[in-house]
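Down below is the structure, laid out as structure tokens.
What you see is the complex with one protein chain gone and the rest in place.
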Amino acid sequence: MERVAVLGVGMVPVDEHWDRSMVDLAGEAALAAMTDAGMERVDALIVGNMTAAVGESGQLNLAAQIADWCGWRGLEAYKVEAACASGAAAFRAGIVTVASGQVDSVLVVGVEKMSQTESTLTTAALATAADADYEVPHGPSFVALNALIMRRYQHEYGWQHEDFAPFSVNAHANAARNPFARLRHTISVKEYSRARIVSDPINILDASPTGDGAAAIVLTRSGKVNGHANRPTVVVAASAVATDTIGIHSRREPLRLFAAERSAHTAYLQAGLRPDEMDFFELHDAFSIMAALSLEAAGMAEVGQGPRLAQEGAIRPDGSIPIATFGGLKARGHPVGATGVYQLVEVTRQLWGEAGDNQLSKARVGMAQSIGGTGATVVTHILRIKAKPASPSLRHSHA
Amino acid sequence: MASTAEVVVAGVGLIPAGEHWTESLRSLALRAMRAARADVPGLQPQALYVANMLAPSLSGQTHLGALLADFAGYHGIEAYTLEAGGASGGVAFRQGYLAVASGLIDVAMVIGVEKMTDKVGPAVESAVASNVDADHEAVQGVTPMAQAAMVMRRYLHETGAPSDALAGFSLVAHKNAVTNPNAFYRREIRAEDYRRAPMVSEPLNLFDAAPIVDGAAAVILARSDRLTSNDAYPRVRVGGSSVACSVVALHDQRDLLRLPAAAESAARALSQAGVGLEELDLFELHDQYSIYAALVLESVGFAQRGRGWELARDGAIQSDGTIPVSTFGGCKARGDTGGATGVYQAAEAVLQLQERAGKNQIAGARVGMAQCLGGAGATAATHVLVRLDGC
Partner (left out) sequence: MEVSRHWRLKQQRYSLVGEVCPHCDSKIFPPRDICPDCGQEASQPYKFSGRGQVYSFTTVHNPPAGHEENAPYTVALVHLDEGPMVTAQLTDVGDKAVEIGMPVEMVTRKLRSDGERGILVYGYKFRPRLLPA
């Protein structure tokens, strides 16, 4: 690993951008990243997106449209899709492409537009991440599927609903300082407890808001990034994708994210690092239950004990494992196919020391993890500041 | 850095293209995946790259990577979908190739699958039309067929070619498909049939357009040092691989009669392979519409502008010609399988190079090219496959 580095990042605020098309948003984020990287053209464009092709007035060849919008005719461009993990999967595809040695630079863009369809169609679009033959026809919305997990989890481990509140409270508190976040108001435990139920036991403050958004990252070979813009070089120390069954009903352990365990474990091995060596974790808090399960799968909490980290404040910026440092999916927002790239942009900003009011004091190694569906695809990346050759090596070697 | 070992196509598997009403998308894919594994049972894939374009709209299903990996019994492996409209198959093949070339993956499986038969009626037309520009073309009722028809009309107008100029593409495709048990249409058509065929979107007639059907095709890619020395078949390596884009909307094209993405990606792939056009023994091109077959031949350099149709007229594209195309029937007769087409093309080219093409065998085939297009040339994915000598 560590052959690939981040050269530039860009994003648009997560919001309802009524007057911008999907291609407009993607183009804006793309050009922002290119400017940040100091580049005019890349060798390839990879787009992460989930819902553009869903439904009867869908758009295929989206990547070609975006390339054209940016003025790059002839460019290699295509889309990668892995449901809500599409953005992170596109980043993974970008790493593979640069690592092949056949191109020098890749621009990864995650984009989603969710505000242009009415809500039952948006819900149906999100449900395409589930099993279309054996889950969807029976009526569970995506929220309902996560609710099935949360209810059983509470039943087995004895957690009260209110025990999950700190996940949302923390996310909102962080988003209040992030100008790109969708929701910027803080919330209290009391408000959490009184929030309207969406699909019991999930209430509106357990669930992340959808929105339109686009984020972009320029990747290149590590050797080509040397003190560009006076930033420390951020390299990809690990990149791992794992899958599990789509239907919750088919999982051996419905209360564990097997794919997250496998993907995180592989990532730790690649990076030669342990879970406690992550300075922070941009996890996939689409729902508070997912945040808890992700912490467990990543080895930061015992199975069934994820909410304890929230209760103890470990997940806050001043805690031992800060999460959702810019608001996470819960408050920065979850424009599904774009989310994975937002997470990676945020990790990069932390490592560069450019996180503004969201800056963590300790940010040398960051983990980002994106989950497709209710856990069927999990993409984990570890980014770190590259050790300078002159200094003693900061890397640990673990078998 | 990148591995210096070659990337080899270790296994291929196809299922008949057609209307598989009783089978689900996942079981179509499984059959092709198993067929590919049968070539190299000892190689378990570590990653699965899925090529598909219409499952989200016709089957209400995204997330095919996880779905198919699990359904095939490859629980836990890396998997995601690649999409570029009708070029999805070639793009997924490229991703598999890059993954293996990078050394990050040792054995990759690429599965192209399309299921057209979960819906019937106008919903299918709408879905297929998502290959055009949604905001500026589809909203006007433009479909890929309408695009091709407008291009064909312009072509005939500019070249002055006769109205049956493009007949040869269908004739050759159908003739080749007669001996392909996986083809959808297996009946020859004669020049007379083409001349008398009804118009479907003037000037495009019934035989100018390929049927879009269900299908699944899979290939397994691995680094050559992963294979044992007793190969069942001659080794085929990926000599060149390239994807290029152009515009999506027809009205944005600078020149209606040139496919710049097809030209660019073919040039790059050939250059990477160190192969000249004249060295190609076969070309699995995107004959979804006969006009595109002609334009591809021109854009890639087999004929001058406006003269691609002459290659069809003069028999150059026949199996015994100078540049055989659609050797198993192509999109026109084997069937256009949407996102899976690019994988069918690659698999068919490999079968040719491995001398496994049966009655469709192109004699002495050693180098082949496969190219698929998304939309009216919005995306082009090209691969040059080379048989390794002495294997």
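Letters A and B name the chains as they come in the text, with residue numbers starting at 1 for each one.
Heads up, the rule we're going with is that a contact is a pair of C-beta atoms (placed from the backbone, for glycine too) under 8 Å apart; a residue touches a chain by one contact, two chains touch by 3 or more.
This is a predicted model, so every value here is computed, not measured.
Residue in contact with the omitted chain (choice from A:A90, A:I202 or A:I217): A:I202.
Considering the full assembly, A:P140 is the residue among A:P140, A:P166, A:G211 or A:G366 that touches the omitted chain. When the full complex is taken into account, the listed residue touching the unshown chain is B:F71, out of B:Y49, B:F71 or B:Y344. Residue positions on subunit B in contact with the hidden chain: 21-24, 26-27, 30, 59, 71-73, 75, 117-121, 123, in rising order.
In the full complex, the hidden chain is touched by subunit A at residues 119-121, 123-124, 127, 131, 133-141, 143-145, 147-149, 151-152, 155, 197-202, 245, 247-250, 254.
Here is the rule we go by: only the chains that are shown with their structure count from here on.
Separating the centre of subunit A from that of subunit B, both taken as means of CA atoms, is a distance of 33 Å.
Interface residues of subunit A, counted against subunit B in their complex, comprise 3, 21, 44, 50-51, 53-65, 67-68, 72-83, 85-86, 89, 92-93, 95-97, 99-102, 124, 127-133, 136, 239-246, 250, 258-259, 262, 372-373, 376-377. Residues 1-2, 24, 47, 53-54, 56-57, 59-63, 65-67, 69-70, 75-85, 87-88, 91, 95, 98-99, 101-105, 123, 126-127, 130-131, 133-135, 138-139, 241-248, 252, 260-261, 264, 374-375, 378-379 of subunit B are the ones touching subunit A in the complex.
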